[in-house]
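The block that comes next holds chain A.
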Amino acid sequence: MIVPIEHYLILSALLFAIGAGGVIISRNLIIIFMSIELMLNAANLSIIAFSLMHNLMDGHVLVFIVMTVAAAEAAVGLAIIIMVYRKRDTINADKFNLMKR
Partner candidate 1 sequence: MDIKSAAIFFDILYPEIFLLAVGMFILVVGNVFKNRTLLAYLSLAGLVGALVLTFQQWNAPQSGFYGMVQIDNFSIFFNVIFLSAGIIATLMARDYLRAHGIERFEFYPLILFATVGMMIMASSADLIVIFLGLEIMSIPLYVMAGFFRNDPNSNESSVKYFIMGAFATAFLLYGIALIYGAAGTTDLRRIMTDLGYLVSHSGLFLYSGALLVLIGFGFKVAAVPFHMWVPDVYQGAPTPVTAYFSVAPKAAGFAAILRIFIYGLGGLNELSVIFWILAILTMSVGNLMAIFQTNIKRMLAYSSIAHAGYIMVALSVGGDGAVSASAFYLLAYTFFNLGGFAIVTLINSRSGSTAAIDEMKGMSVRHPFLAALLALFMFALAGFPPTAGFFGKFYLFSEAVKAGYIWLTVIAVMNSFVSVYYYLRVVVVAYFGKADEEFAPVSFKPAIWLVLVITAAGTLILGLLPQFGLQLAQMCMFSFK
Partner candidate 2 sequence: MEDRILTLVTFFPLIGAVLLLFVPKERDDSVKSIALIIAFITFLFSLMMYSMFDPVANGMQFEVNIPWISTFGISYHLGIDGISLLLIMLTTILSVIIMISSWNSIKTGVKGYFISMLMLETGMLGVFVSLDLFLFYVFWEAMLIPMYFIIGVWGGPRKIYAAIKFVLFTMFGSLLMLVALLYLMFMYHSFAGEYSFSILDLYKMPIPLGAQTYIFLAFALTFAIKVPIWPFHTWLPDAHVEAPTAGSVILAGVLLKMGTYGFVRICLPMFPEATLQFVPLISILALIGIIYGALVAMVQRDIKSLVAYSSVSHLGFVMLGMMALNVQGLEGSVLQMINHGISTGALFLIVGMLYERRHTRMIADFGGLAKSMPVFSTFFMIASLSSIGLPLTNGFVGEFLILLGVYKANPVYAIIGATGVILAACYMLWMLQRVIFGKITKPENEKLKDLDLREKIILIPLVILIFWIGIYPKPFLERIEPAVKNIVSIVNSSRTASEAGMSKGYKCVGDRCDTHTFTTGGK
C-alpha cells in the first residue's frame, strides 16, 4: 500500500465531477443516466478507499448495498426511459419541456 489514499480520493472526486459534468452537458437520457451511475461509482471508490484507511470493512458492505441500489435504479430508470421513448419517440432530454415556468 504505497499509493496514498489521497490519490484515490482525488481520482474519485475527478470521476464524480466528470459524472456530474456529464449529467449537465449531455442531452441523451441514456448518457445522463450512465453519468449518474458513474457518480455512484466514484462515491463507491471513495468508500473503498476510506474502508482501507479506517481498516474497517463496513465500507465494503456499503458499496455492496450501493450496487444493489444502482441496479434497482437502473431497472426502473431504464423502464421509464423505455416508456417515454414509446410515447415521445425520443430520448433527447431537452425535448421534455412541455411543462415549464
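How were these picked? Simply put, all candidates are chains of the complex that A comes from, given by their letters.
In the analysis below, a contact is a pair of C-beta atoms (placed from the backbone, for glycine too) under 8 Å apart; a residue touches a chain by one contact, two chains touch by 3 or more; residues count from 1.
From a predicted model like this one, the values you see are computed outputs, not experimental measurements.
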| item | value |
| --- | --- |
| Options 1 or 2 - which one, within this complex, touches chain A | 1 |
| Of all residues in chain A, those that touch candidate 1 in their complex | 9, 12, 16, 19-20, 23, 29, 32-33, 36, 39-40, 42-44, 46-47, 49-50, 53-54, 56, 58-59, 61-62, 65-66, 69, 72-73, 76-77, 80-81, 83-84, 87-88, 93, 96-100 |
